[in-house]
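Shown here: the complex without one of its protein chains, the others still in place.
Our next item is chain A:
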Amino acid sequence: MSVLVYLVPIALLLGLSGLVAFLWSLRSGQYDDLEGAGWRILDDGDV
């Protein structure tokens, strides 16, 4: 079971990176317009 000693921290790091990504998306205003965001992905002319 000694494998857990490094597998658990790795799992936690992966989870933490998800949390950091969430906080970043929050900070960059990606939750400000939930209605519009769904339509923007269908818009080809944007780029």
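Odds and ends about this structure:
In this text, contacts are C-beta pairs under 8 Å (C-beta built on N, C-alpha and C of every residue); 3 or more make two chains touch, one makes a residue touch a chain; residues count from 1.
Operating definition for what follows: contacts and distances are computed from a predicted model.
Chain not shown in the complex: UniProt lists it as "Copper-exporting P-type ATPase A", one of "Sulfane dehydrogenase subunit SoxC", "Phosphoribosylformylglycinamidine synthase subunit PurQ", "Copper-exporting P-type ATPase A" or "Ring-1,2-phenylacetyl-CoA epoxidase subunit PaaD". Listed for chain A, the residues touching the missing chain in the whole complex are 1, 4-5, 8, 11-12, 15-16, 18-19, 22-23, 26, 31-36, 39-40, 42-43, 45-46.
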